[in-house]
Each structure stands twice: as C-alpha cells, then as structure tokens.
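A single protein chain has been omitted; all remaining protein chains appear in their positions.
Chain nomenclature is as follows: A, B and C, assigned in order of appearance, with residue numbering initiated at 1 for each chain independently.
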Amino acid sequence: MSSTFGEKIKISVFGESHGNGIGVVIDGLTAGEKIDMDKVLVQMARRAPGKDKTATPRKESDLPRVLSGMLGDTLTGAPLCAVIENTNTKSGDYSNLLSCPRPGHSDYTAFIKYNAANDIRGGGHFSGRLTAPIVFAGAICRQLLEKRGIKIAAHISSIGSVMDKDFDPTSIPDELIEKLNGSSFALIDDFAEEAMRAEVEDARMSLDSVGGTVECAVTGIEPGFGDPMFDGVEGVIAKAVFGVPAIKGIEFGKGFELSKMRGSQSNDSFRYDGGRVVTETNNCGGILGGITNGMPIVFKAAIKPTPSISQKQKTVDLQKRENAELEIHGRHDPCIVPRAVPVIEAITAIAIINILGNTE
Amino acid sequence: MSSTFGEKIKISVFGESHGNGIGVVIDGLTAGEKIDMDKVLVQMARRAPGKDKTATPRKESDLPRVLSGMLGDTLTGAPLCAVIENTNTKSGDYSNLLSCPRPGHSDYTAFIKYNAANDIRGGGHFSGRLTAPIVFAGAICRQLLEKRGIKIAAHISSIGSVMDKDFDPTSIPDELIEKLNGSSFALIDDFAEEAMRAEVEDARMSLDSVGGTVECAVTGIEPGFGDPMFDGVEGVIAKAVFGVPAIKGIEFGKGFELSKMRGSQSNDSFRYDGGRVVTETNNCGGILGGITNGMPIVFKAAIKPTPSISQKQKTVDLQKRENAELEIHGRHDPCIVPRAVPVIEAITAIAIINILGNTE
Amino acid sequence: MSSTFGEKIKISVFGESHGNGIGVVIDGLTAGEKIDMDKVLVQMARRAPGKDKTATPRKESDLPRVLSGMLGDTLTGAPLCAVIENTNTKSGDYSNLLSCPRPGHSDYTAFIKYNAANDIRGGGHFSGRLTAPIVFAGAICRQLLEKRGIKIAAHISSIGSVMDKDFDPTSIPDELIEKLNGSSFALIDDFAEEAMRAEVEDARMSLDSVGGTVECAVTGIEPGFGDPMFDGVEGVIAKAVFGVPAIKGIEFGKGFELSKMRGSQSNDSFRYDGGRVVTETNNCGGILGGITNGMPIVFKAAIKPTPSISQKQKTVDLQKRENAELEIHGRHDPCIVPRAVPVIEAITAIAIINILGNTE
Partner (left out) sequence: MSSTFGEKIKISVFGESHGNGIGVVIDGLTAGEKIDMDKVLVQMARRAPGKDKTATPRKESDLPRVLSGMLGDTLTGAPLCAVIENTNTKSGDYSNLLSCPRPGHSDYTAFIKYNAANDIRGGGHFSGRLTAPIVFAGAICRQLLEKRGIKIAAHISSIGSVMDKDFDPTSIPDELIEKLNGSSFALIDDFAEEAMRAEVEDARMSLDSVGGTVECAVTGIEPGFGDPMFDGVEGVIAKAVFGVPAIKGIEFGKGFELSKMRGSQSNDSFRYDGGRVVTETNNCGGILGGITNGMPIVFKAAIKPTPSISQKQKTVDLQKRENAELEIHGRHDPCIVPRAVPVIEAITAIAIINILGNTE
C-alpha cells in the first residue's frame, strides 16, 4: 500500500529500476482538459540525467507512452496510465548487494522487509529513477493548476554550504517562476552556480557526494484550502515530499528558525492591500491552522548526500553474517539536488491538486 | 475529512474549545488488551495546563469518560470513544475575533474556509485543547506498543536559543525514557531547565511568547516496518505531527544538517553487534528508504511561538474591510513547548501503531 | 477499521448496546448550513422501538446530545459528534451468550474475532441499537441533500409473503415521499398494513420472527454522479446498506428479475421530455455504468428474520466444547422491517452525499 498518493487525484507509481518498465496511473483527472505534452516532456527532461557534467553518465530513455486516459491531447476522465519502457540497463553491477547492503541505501531495510525477494538491481522500486513517473504525473497536475492561476517553482536553495538566495515569500514574480521552471540548475541568484558546481566537483574528486536543500513556492492559491489537523496543508505536502527518495526534513515558512523567535517577530500581521487581505511578512509559509491564507506557500526540503559513493565503506555480509567492506563501482551522481528540483515541484503539484480537488 | 488519522488504527478527533465536549473515536484496536487507565491519566496530566508557573491559569478538566470500546479495563475490539466534557469555560473573551483575526492564529483562514460559521470561541476546533484527546488516544496506543517492546520518549530540545542535549540516537536507555515519560518539563540535561524557564519568563515579561523544538525517539522497533514512497515512515510520522497545532518543521536523524554533509559522513555504516545488524552512527534517524532499520527512530519538530501575545498587533477588520489593531486580553501560555512534549509522543504512538498494524 | 463510512463525508459510529453511550462523529459537513433538529428527532423516533404493538417493549432513550460541530442550529464545519447516553439497560439476560452463541446472531463470529473480549451484552457493537446514530447522521445528511432537491424515501416492500406495491420508478411524487418519511409503518398501499401486521403477529404467536424487504428511492439527483467500476453508485450504496444489521441482499432497478429478461425488455429507451433526457422505463434503477442517469435511483434490500426467537434452538457450548440447546428469554421484536425503513433511508442519504460531495 505504499506507492499510491492522493484521495481526490490518486496516483499509483509502479516499476523497478531495471525491470521492464516504470510508470504511473493517475485516477480522478477532469475530463476535457487539454494537456500540452511538450511541456510535460520539458519537465521530464529537467529531471533526466546526463544534462550536464555534474550528472550521471547512465543514459535513460524517459519518454513516457500514454496507454489510456487521453484521446489526442485531451483527458478522457478515465485513469491515465503512462509507461516508460526500460532500455539500455546493465544489471551486472548489483549482484552482491543482496549480501552486502550499501550504507545509506534501502538495501538492508528492503532485504528485511521483502525477505530478500525484492529486485535489488539499481535499487529496484526505491530507485531515484521512480521519480520520472512522479515528474510526469506532476507535469499533468501542474498544467491543470496553472489554468486556475496556481504556479509552482522550486530552486536549489543550497548545495553543501553554498547557498542561493531565498524566495521573498510575500511576493514571487511570474518571471522568476518561469525562469526556474525551465532550468535544469534552477537558482534565484545565478551567481551561486559556480560555487555550487565547484562543491559538487569537489565531492566527486573526493570520491564523495554532497547534499543540499530545495526551496519550493506555490503562488496564486486562494485562502481557505486545506483542513485542520491531519489534512492540513503542511501534513499533506510533507507526506508527498517525504515520498521522494533522500528527503530527510521539511519546514514551512521560517520553519526551524521560528523555534528561536518571539511571537511578536513570528506573527505575520494582516493588512488590506487593494481590497485583499495580505500579510506583512510570511513567516508561516502561507499556512495557518493547516489552511492556506492566500499568501504563497513556501517550504524547504533537506536532501541527504547521495549514498552511493566510490569510497570503500563498512557494511555487513548478510549471508556470512559478518562485518564486511564494500566498494561501489560505476559512476554515480555526486549530487542529486539539481535534479530533485523538478521532482519537488512535481510532487508538490500532486499534493496541491489533492488539497484543492479537481473542481473549480 | 480533516480530523481523522490512520488506516489500521483510525482515530477521529472531535470537539471545539468551548463547545459541549471534545473527544476521540479510536477504531481498530485489538480486543482483549488490558489498558492501565492510570497511566493514561498521567499522560493527560503532563499535557494539562496549570502544572507550574509557566502554564496557563485557565483551569481545564481533562478527565476523559470512556463511552464504548472497553469493558472494565479491557478493550472490546469495538470503536473506543472517550469524551472530555467542557466545563468552566468563559466565552466572552472571543467576541470580536470573527471581525479581527489574531495574527498567527487560524482565525482568518477559518473565517474564509467556513464562511464565518466556525466556532471561534477559544479557537474552536483549532484550539490546542484538541490535543487532549490526541494524548488520550496516544496513551492507549503506546501501551499496546510497549507490550511489543516499543517505547517513545520526547524532550524539550530547545526553547528559544536555550538547548537541551540531543538523544544519542544509537543508544537510548530505558531509564531515560522512563524519566522523560513522567516529566512535565522533560529534559535530558536538567541543567537546561533554569535557563529555559528564564527564557519563557523573559518572554512573558515582554508580553511576548517564545517557540522551541521537541526531539522524539522511538526505540525497540524492529527493522522492516514502513513502506517505500508515500507510506514511508518519515511521511506517516510527518503527517501525524503536522496535525499538532503550531508545528512548522520536522527533520529525521540529522535532518537539515545532512544537507551540508558529505556522503562519507552521513552514511551510517553497518556492523554486527551480537548477531544483530546495527549502524555505527544513526544520521538517518532509523529510517532508510522509508523503512525502519532497527535503530531508534529519531526526529525533531519545530514549534512556533504561541501566537497569542499581549502586545498590540496589526490586523484587519473583516467586517469594516479596513486595517485595524488588536489587543488580546486574558493570560496566555507564553511557551507551549513543555506541554507539546507529551502531545508529540502521543501522536507518534498513533503514527507508529499505524505503521506496524495491530497484529503481532 | 470497521465502523467508518465515506470519503467526502466520513461517519464514524461507536458504542455498544449496553455500554455508557453510543454515537457518531460526522466529519466533512459544510459549515454554515442550518439543521432542523426537530426533523432529526422525527427520523430517530421512526426507528425507536415501542412505537406500536409490533415493536419491542424495551424502552430506549434515543435523544442525541450534540457535543461539537454545531453552534445553535448551524453547522460549524468541525466534526459533529452526537452521543446517545445509555440508560435503563438490563444486562443480566446476556450472561450465557459467551458460552452458547445464538444462531443467526454475531455471537459466535464475534467470539472468534475478538477472542471473547467483546461486549456481548445486547449484542454489543453489533446491536441494532447502533442504527440509532446512523439514523441521526442520515437525518443530518438528508437535510443537506434536500436543499439540493434530492429526496429519499423507503417503504416496507414486503413482510414475509405480504407485499406492498412497488414504486413507479419513472415517477415518484413528492407527496408520496413526504407520507413515507413521516410514517413508522411506511407503505405505498396502506391496505397492506393489516395483512403485514397479521403476519408479524402470527410469527410472534409462533414464538418466531419474520423477514421482509425494503424498497428505497432517491429522487432529484442529476445525471452524471458516481464513477465507473468500484465507485459506481450501486457499489457505494451496497457497501453502506450492508452495514445495516440483517441485510442479506440488494438489487437495483429490476435487479434479479433482469437476469430472466431479454435485452429488448430490459434496456430503458431514452426520450426527450420537455428538454430533459428521460427513460421510458427505469429497469436499471437510475444507474448506468455506475453513474446516475437522472432518473430515480431505486433499489430493494432483503432483511432476514430477526434471529432472536423464543423457540428452543440448537447451538454449541463453546466452553464445554459440546452441542447445546438455547432458549432466549425476554421479549424480542418479531419483525424489524418497519423500523429498518428509516435506517435504510438514513444510510442511503449518507451514501448519496458521499457520491455527490458536499459542494454544490
């Protein structure tokens, strides 16, 4: 019961990294909406590896094939299934992982949970490759959201200790959103790119990897969406975002900084701005009592360093039941943060469309 | 569809701060288990206000009455409903909040969502008082978990800038858990108490409030629980924890610190310890690929400062549609962090029992 | 996870026949709607026993107390909890049922499922008394439906072999609906009453009981509601209706008769009637492909005879593990069909509001 999300628009993700195919079923989409498939492919290209020198050399063919739910470019209202066939996979590299789990990966926990029957090749169902159907589904959902004036953009907030600027959470211009939505190394302040790439390259040269954070914003959402308690906007987005591999933290608005603030600093004053209620600051990230207040929803997610590193690591041999050492061969992406940006945008779109419902 | 949580053990929370009663229905509990109601009341007392000088003077009667689901001290398997009657409430203080929403509160968002029909008195369904039935439900769930060797403890990790020690996430002794579980100002390092209370008192004297963080740990959980993707342990716990008012961030293991680390630092090496696979460090907070690895689950939650402060604040008058000022009368708890500790423990118990199921 | 229903408007029923109280939490109701509580009580009175000579002499106090979710007569949008306190229960009669399960009752299956820890008194959570909160919840839902022009009425279709007329499924006048909604022995053709009461009396005199059928109709529902496959209108209603004790069959439109028909007979021809598409007949019961076609939804439910009879019956002694005989003392309702009518209406209202959602 793991790989499904949503009550209004349900997505069901399937596939294993080196299996026959991966994909997604999206149930609950509104019939009659037109989808621009080129825009969908742009999002998938942002996530795909091999876009620049920091990315993994493994070549993936991420072209989705729609099996159902669309007639021409129009949603039929039936469940939309898209499949990405797997081609060009080499599975020889993964033979010993059932014995010697990679630290930081799901190898050990999957071994226990699935009693060693899971498909370990390439991480199987836990592979970052499974984010491709998420980006596909998100790209569909965000087009529907855009028709309602809702836009979603994320950027690399930090890689290692190199930081991008934050969003101004009270005002996020459309031009910035467009710029970020089209970028495969999405930054608010492009000056940060060089230092970030250097950080990644440094990690690579050290046979190591590096983590980072992604900041994401949702604009154009009206006040009054979301529910108190367990279906609050924070909780729904958090559950979605933690579905993305390697995410280990999430904070809304000022998040953990709020814990050090006084109420007089953290409270966002209300005021009228041209007949519309706005807040002076947006420390709450657009959410009060689990419900949108009409300001941009803003959150940050923490991404751990890629667990696949080329250094020798300590692990166990589950067959021999003894300590062991492991060296992971092949080339690996030393930093997944840039590629995580469109994934975070996508899963946020899926969360938001579930918070809104598909009715207007 | 907001105030329910769980698929295996469903809780449904009801009530409004100044209504006739608040409570919870718990569906899915295993028949035949004995409940120690005294232990339940201890947890409720930890959450109840008025325990010491930092707490709100408003007197609440938090004694729950079990309407169904128990026969004597034994669970019958039918839905358990517990009700806390409301007594001794003064509602006069809240008359103007439908016009002038309090910054940082849900007043404005609830006004929009419920079209001004919500019960605004005391925050209505958004009141912190609704955490009382959560603590009740959690106290039931944790007793069932303890029979399976699973324990949950939280502590005040920080108030403002005053910090407690962190858990050693590789080894959390039972004595520490017991100590924390019985405390209404739960700290690992008791030396922090004085400075924390001073921080709270300082906020109070400034007619202000202060936030903090709570760290929570779950011990004794076997490896292999949780699911990949959207039912990962992080996501399930996060959705539950964000159901608690004032929570604005959550991080598992090293959380946001991981974003600054290298993979060689963050990866937790495996080793055998007396026939059992353990990790050398526990930066992942006991969760890999959404699944428990047998180490303690550890996370921190960020709590914003109490939004109710006595200083004059800027807001809007929704009736007159103009800017306004607001002064909140009455005495308010300048720091809810100590009382949030048992609430976090409780909601974590509810999340964990849903991750495990109620079968052995 | 048993006693909850609905995804849009969730109801969670709790209580045991002889416990402290029974009730229901309704989550998802639209804030601001006014409820006529007198009308709610009318529906509860129709279900309550003791209304006439065919009913059980056990006196129940079915007055619900609303703990939350209403302010005055207006829904606040928070979960509505209503409790019916149990008073005047005698529990001495049920002492031996944990040993000797009553045939036709849930005693044996509950004994196994709950390992004998269930509250057997009065049938516990399986008691027909638990239909009182269902009627309460349904009475709320049907008022919301009526504002959208949707009405629900049921009648005793048969008791034993005595039949009432069927609805004309193409045209159900409002006057008939009103008449049925106010009756505690709801019939289309009142001439059937005498024979039906005789049938019940005959069963009683034979220390026996008798079953029957209830026919239910929903009018005013627009075409296009419901979903294909597993959320079809038939499936959603069926799941709700089978939640009522003693129901063993359901059929929509001509139901089982359709199995003997030819397509040329069963197909309902379309035609325009004043600009509106209607069908000439309504053999499909207003549902095609799981979706409403704008004609009345019509279905029949089969109710088994009350399993409590005064005759000596064969059973087993689960303690002694041997065959046994059982005599059930006390007076029992020899026919629950008349009282099932408002229950079927109520649960149908709950199902329909979930099919429609609470948006207009």
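Everything below uses one rule, namely that a contact is a pair of C-beta atoms (placed from the backbone, for glycine too) under 8 Å apart; a residue touches a chain by one contact, two chains touch by 3 or more.
Here the structure is a predicted model, which means the values were calculated and not measured.
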Which candidate, C:Gly232, C:Pro296 or C:Pro342, sits in contact with the chain we can't see?
C:Gly232
Touching the hidden chain in the complete assembly: which of A:Pro79, A:Gly226 or A:Pro334 does that?
A:Pro79
Name every residue on chain C in touch with the hidden partner chain.
1-5, 7, 13, 101, 103-106, 108-110, 112-113, 125-126, 130, 158, 160-161, 203, 206, 208-213, 223-232, 234-236, 238-243, 245, 247-256, 258-272, 275, 277, 279-280, 283-285, 287-294, 300, 302-309, 311, 313-316, 318, 321-323, 334
Determine and list the chain A residues touching the chain excluded from the picture.
1-4, 7-8, 10, 12-16, 19-23, 25, 27-28, 31-32, 65-69, 71, 74-81, 83, 110, 113-119, 124-125
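In the analysis below, only the chains that are shown with their structure count from here on.
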Could you give the separation in Å between the centres of chain A and chain B, each centre being the mean of its C-alpha atoms?
27
Chain centre separation (chain A, chain C; CA means) in Å:
46
State, to the nearest whole Å, the distance from the C-alpha centre of chain B to the C-alpha centre of chain C.
39
Residue list for chain B, restricted to those that touch at least two other chains:
1-4, 7, 13, 110, 113, 125
